[in-house]
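Note sheet for the following structure.
Part of the complex only, each chain left as placed.
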Amino acid sequence: MNVLLFLDYAGVAVFAATGALAASRKQLDIIGFLFLAAVTGIGGGTFRDLIIDVPVFWVVNPAYILVCAAVSVIVYFGAHLVESRYKLLLWLDAVGLAAYCVMGAAKGYAATGSPTVAVVMGMLTATFGGILRDLLSGEPSVLMRPEIYVTAALAGAASFTILTVAGVPLLAAALAAFAVAFLIRGGALRFGWSFPRYRSRPGRRPEDIP
Amino acid sequence: MNVLLFLDYAGVAVFAATGALAASRKQLDIIGFLFLAAVTGIGGGTFRDLIIDVPVFWVVNPAYILVCAAVSVIVYFGAHLVESRYKLLLWLDAVGLAAYCVMGAAKGYAATGSPTVAVVMGMLTATFGGILRDLLSGEPSVLMRPEIYVTAALAGAASFTILTVAGVPLLAAALAAFAVAFLIRGGALRFGWSFPRYRSRPGRRPEDIP
């Protein structure tokens, strides 16, 4: 099986699982699970394919939808077995982020030949599904969490692009970039890695500004 | 008049009305009414046309925009006559949902020939306008309400697709599927129909998780 195709299914499936876990946290019904799983699983890739102007992947191959549906059912019946669903959600999100940033960079590079576009596509599409999930389910956005998040997607996408431009074979470049992204995000989750945050002062509320 | 064209205009007009009603609840000005009406009315169809890669319907035929504008003005001057604007919003949303899920399934099936894609397009595009409206106006999301919502769109889209694949004429398939979706959502609104919700336990806040 082609490594990119495997990463693609893996990214869709684990993001779908995070959507279903968010649905379980909000105690939605089974169709709510399906909906959030589908939107989270295919959201980033849909956005990617629209921007680089290729046919949307799940329209070409509806098997991705069935993967999301299967994952929703598994989570619906299995989520109560998990000690901390939010932790599981964050770790699966890390796997999805790593898979999607490679796919985004690979498809972006193949479609445009521009390394800059490849890196940006990898960063944006890896984070888009999670952003959609958090917006729709009312979870606090992963973007605003203190640990490193977008950086992991950026590093994975940049690694894949640099290795590919340097002539490294696809399989090696994809696996190395996946590992870079997952280790950075996983380390941030496990050890609380963060960059220095902007210190000056937090924003005041608009109504307090004279 | 072609039944699909009629459903299309009806879906746009009633979703536009729900956008304008949301604007009235937030006491926006007339341009705020226009904006929310346009975004809600054409949002789902825009998304549908981008994904199946056909020209966006209101770019091809700007009359849809004028429909949204006319609806905004009517709501601006008439909304105070209504006892409960939020109830009216929910009922119009039900009509729009039913019209849009048929249109989404029909256009998705015509463009791809895949029943799975048709059902998913119907479900996603019927709910997309309402999701946008609630996000932009800060209303609580219809997705999170306890009664059946996405299910109605899914049932309507599936009915249309099954009937069409079975060879039922367009007019009959469209009307039957519209009725299925509207009766399910209307019954849910009127009688509080809901599926069993996921029971286990609600999600804790992220900061309470050790």
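Just so it is clear, A and B label the chains in written order, and each chain counts residues from 1 on its own.
Everything below uses one rule, namely that a residue touches a chain if its C-beta (ideal position, glycine included) is under 8 Å from a C-beta of that chain, and two chains touch if they have at least 3 such contacts.
Here the structure is a predicted model, which means the values were calculated and not measured.
Here 2 copies of the chain are placed, and the complete complex recorded in this file has 3 of them.
Throughout what follows, only the chains that are shown with their structure count from here on.
The copies chain A and chain B differ by a rotation of 120 degrees on their C-alpha atoms, rounded to the nearest 5.
Of all residues in chain A, only 22-35, 38-39, 46, 50, 55-56, 58-59, 62, 65-66, 76, 79-80, 84-87, 135-140, 145 touch chain B in the complex they form. By the touch criterion stated above, chain B contacts chain A in their complex at residues 50-53, 111-112, 114, 116-117, 120, 123-124, 127, 131, 135, 141, 143-144, 148, 150-151, 154, 194-204, 206, 209.
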